[in-house]
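All remarks here apply to the structure that follows.
A single protein chain has been removed from this complex, and every other one stays in its place.
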Amino acid sequence: MEDKNIYEYTLMLADSSLIMGQRLSEWTGHGPILELDIAITNIALDEIGQARLLYQFAAELKNKQEPGSKATEDTIAFLRDAWDFKNLQISELPNGDWGQSVLKIFFLAHWQRQMYGKLIYSPIKNLSDVAEKALKEVTYHVRWSSDWVRRLGDGTEESRGRMQKALEYLWPYTQEFFEPEGYEWDGIFENAGEDFFENMKAGWNKEVSLVLTEASLTLPESHTYMRKGGKKGLHTEHLGHLLAEMQFLQRAYPGCEW
Amino acid sequence: MNEQPLWEVFIRNKQGLDHKHVGSLHAADARTALESARDVYTRRMEGISIWVVESRYIHASSPEDSGSFFDPANDKVYRHPTFYKLPDEVQYM
Partner (left out) sequence: MDTEALQKEFDEKIEKDIKIEPKDWMPAEYRKTLIRQISQHAHSEIVGMLPEANWITRAPTLNRKLILIAKVQDEAGHGLYLYCAAETLNITREEMQEQLLSGKAKYSSIFNYPTLTWADMGAIGWLVDGAAIINQIPLCRTSFAPYSRGMIRICKEESFHQRQGYQILLTLAQGSKEQKAMAQDAINRWWWPSVMMFGPRDADSPHTKQSMAWKIKRFSNDELRQKFIDMCAQQVEVLGLKIPDPDLKWNEERKHYDFGEIDWDEFWSVVKGYGPCNEERMSARIAAHENGKWVRDAAMAYAAKQDAKSKSSTDKTSTKISKNE
């Protein structure tokens, strides 16, 4: 039971990073200016790098649980179907315009910073090791995306309009960030008190709202329909297409070395 | 034409060394220039500290002046330690 929770939690983190990285890598070669093309590509590399480390740990767990299963980072990433993926839904949404992508990074990076910030104290060494490395990366993503949210929100009239629209589109997807699934279990975190997720949520809310206010953007009314389910394998229609593309070679030529 | 200004990037690649000019980039403001310098010029662990300065603030000597600027230093050989011949017995100087 314990191992299964750790396995699923690890997948949730890994899938969120991979799917985010996969989406962001679509920008490579198409950014608004070379400097930004390079910057967003760095974030994609960080995300996929995090996913790899987490999948390697997940594969280790799986092979221990089911001897002979021969799981690797690649079998986990490329041979599961959409319902097995536990990523936050926000990561699978199409990129939209540059502002939408920046805002997605902004929300996710703030979530990751909360998560990894706690996970560095995890008694599970593999997870705390990954968290230590990832925390530095997402701290930079937080800085970079917050800067750009301010710049685009408080830039021109057009840019503010686009950011406000992006905010209204993406906000409902942030609801599931801090609603714990069964596998987000106490033993993963050190001293996770009763208000553990509530506190993280409050921290996230505070940081995010501060920047959005500085960016002169208005938070949407809270009664908009809130999206959730990603963490248990319930996704938007977009994920299936993303996976079809990402997994194509492994599916078309099974069992090959690449 | 509303092109973002050009910045020069200087990087210290090891503690204790000077910042060295590594290249340039375009950015709207100093903070973006710093972040872009980080993303563009330190992808391979090349840096531990970055300076950026907007190119228009750099004043350069001009090649036409190089004669009067630099040639006069040529005959000041007495500034160099090798100018002074000491007996071989003198050590550690």
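In this document, chain identifiers A and B correspond to the written order of the chains, with residue numbering beginning at 1 in each.
Here is the rule we use: a residue touches a chain if its C-beta (ideal position, glycine included) is under 8 Å from a C-beta of that chain, and two chains touch if they have at least 3 such contacts.
These numbers were taken from a predicted model, which means no experiment stands behind them.
Engineer: Looking at the whole complex, which visible chains does the left-out chain touch?
Structural biologist: Taken over the complete structure, the missing chain's partners among displayed chains are A, B.
Engineer: In the full complex, which of B:45, B:60, B:77 or B:93 touches the chain missing from this view?
Structural biologist: Only one listed residue reaches the unshown chain, and that is B:60.
Engineer: Please pick, from A:20, A:36, A:61 or A:239, the residue that touches the omitted chain in the full complex.
Structural biologist: A:36
Engineer: Could you tell which one of A:7, A:55 or A:173 touches the chain left off the display?
Structural biologist: Spelled out, the listed residue whose C-beta touches the missing chain is A:55.
Engineer: Have a look at A:4, A:133, A:151 or A:228 and name the one touching the chain we're not showing.
Structural biologist: A:151
Engineer: Please identify, in ascending order, the residues of chain B that touch the omitted chain?
Structural biologist: Residues of chain B in contact with the hidden chain: 1-4, 6, 22-32, 34, 40, 43-44, 51, 60, 62-64.
Engineer: In the complete complex, which positions of chain A touch the hidden chain?
Structural biologist: That gives, for chain A, the contact residues 18, 22, 25-26, 28-38, 41-42, 44-45, 48-49, 51-52, 55, 73-74, 77-78, 97-99, 150-152, 154-156, 158-159, 162, 245-246, 248-250, 253, 256-258.
Simple rule for what comes next: only the chains that are shown with their structure count from here on.
Engineer: Once you find the CA centre of chain A and the CA centre of chain B, what distance in Å lies between them?
Structural biologist: Computed value for the inter-centroid distance: 41 Å.
Engineer: In their complex, what parts of chain B are in touch with chain A?
Structural biologist: 4, 25-28, 31-32, 35-36, 39-40, 43
Engineer: Where on chain A is chain B touching in the complex?
Structural biologist: Contact set of chain A toward chain B: 33-36, 38-39, 42, 143-144, 147, 151.
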